[in-house]
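So the structure is just underneath, and the comments pick up after that.
Note that this is a trimmed complex: some chains were dropped, and none of the rest were shifted.
A, B and C are the chain letters, set down in written order, and residue numbers restart from 1 in every chain.
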Amino acid sequence: MKIKIFTTGGTIDKIYFDMKSEYQVGDPQAKGVLVKASVVVDYEVETILKKDSLDLTDSDREFIRRKVESTPCDRVIVTHGTDTMIETARELESVSGKTIVLTGSMYPAQFKESDAVFNLGGAITSVQILKPGVYIAMNGRIFTPRSTRKNLELNRFEEVVI
Amino acid sequence: MKIKIFTTGGTIDKIYFDMKSEYQVGDPQAKGVLVKASVVVDYEVETILKKDSLDLTDSDREFIRRKVESTPCDRVIVTHGTDTMIETARELESVSGKTIVLTGSMYPAQFKESDAVFNLGGAITSVQILKPGVYIAMNGRIFTPRSTRKNLELNRFEEVVI
Amino acid sequence: MKIKIFTTGGTIDKIYFDMKSEYQVGDPQAKGVLVKASVVVDYEVETILKKDSLDLTDSDREFIRRKVESTPCDRVIVTHGTDTMIETARELESVSGKTIVLTGSMYPAQFKESDAVFNLGGAITSVQILKPGVYIAMNGRIFTPRSTRKNLELNRFEEVVI
């Protein structure tokens, strides 16, 4: 079993440029995290976008969908900004026969106290055991795209009671 | 769904005492990790032992088994030293009707580069979706007690080809 | 001997708000750093501004000067953004009879790899042993306001060869 990891940017990959006094999307953090955790599963990381998720366009989402659809791996992780993670997840529901887990973080992975490593641990583990479908691994839970929302005030993903 | 987390000690909880120039098992790290990750699942942490896993006796393992068996929660995580995690996992196979995930780390959670947060992310997520049984969440994988061994040289858990 | 520490904002105190996908100046980091280092010198931290140093006005600088001048302590540290640290240092040269050390960092103190702790270590130590005057403690050196510049390309303070 091989896991394909597509990185698209978002807070998880934000780094800080003192020169411009601002954050920008940097190189994907996922690979470094998996190496430090000595992950024994076969995986491959590919950077396909480097964007804040608020800046993702319809054609970006279609691009992500095509990349996920065309990879020969049927276990796929997409690291993604949190603001529109749910929208991209819904777009990916048209891909069939693959287990797709989206994850990201509320704090940049470069921070001392970031949720990035915890969320990636959840994503890597769950993508191997979940049935085909699209899932969001955030805040210690597995959500489906239609059962969750980002609570902006509490800065976390929560279950939507339908 | 509520997750019960029993902590028993091991490397994950090792702290350092300069005075004695040695490490000792300290307070359980699991709770701090889950709080920082803003975990939205209901959980409860209980310290039942504070031992290096090489020092666990048969009666310690029997004690852990009784604690796991008697909790009303049917989703249970046990944080544990890595050296005898597999033995304790086998002991727990006699508990029926519960999903039990053991985890720990190769480096103390207090280290800058520790696998503790990653492993706890995997344990918390997987314990909610796995069928009843006993599992080990280490190095980004879910192992069963009989399908894994600790590779001392590479300092990681691996699959045993049976 | 008591050290007065005035915090004014800058990169050292930058935190990240996922909600707005941006950084903002947060609470001063200096105090937490000194507590973790078990500093045995008497000190007092006071937040007087929370600004990116590019946003500091002439009247902000005059305000900082008055705060430094009026404190009864004659050993003063000012944490400050790096972009206009030298300008504020020059403004402070009109204060007489006090040892004043400005410091800050190129990466937010909340980052795993930040120069904030190192620079504060240098500032606290040197403010106790330097003669009255105004100094900048950055990148492991003590500069005078007229002997240094911020090298934007290499993202560090350097000596100006006069």
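Annotations for the structure displayed:
Rule of thumb we're sticking to: a contact is a pair of C-beta atoms (placed from the backbone, for glycine too) under 8 Å apart; a residue touches a chain by one contact, two chains touch by 3 or more.
The structure presented is a predicted model; accordingly, all values stated were derived computationally and were not measured.
What's in place is 3 chains of the same protein, and the file's complete complex has 4 copies in all.
FYI, only the chains that are shown with their structure count from here on.
Contact topology of the protein chains: linear, an open path with no closing contact. Subunit B and subunit C have Cα centroids separated by 43 Å.
We define each chain's centre as the mean of its Cα atoms; on that basis subunit A and subunit B are separated by 26 Å.
Computed from the mean C-alpha positions, the centre of subunit A lies at a distance of 37 Å from the centre of subunit C.
With touch defined as above, residues shared between interfaces to two or more other chains in subunit C number as follows: 112.
The part of subunit A that touches subunit C in the complex is made up of residues 11, 14, 16, 18-19, 21-23, 52, 54, 81-83, 106-108, 110-113, 152, 155. Residues 33-34, 36-41, 106, 113, 115, 117-126, 128-130, 137, 139-142, 154-159 of subunit B are the ones touching subunit A in the complex.
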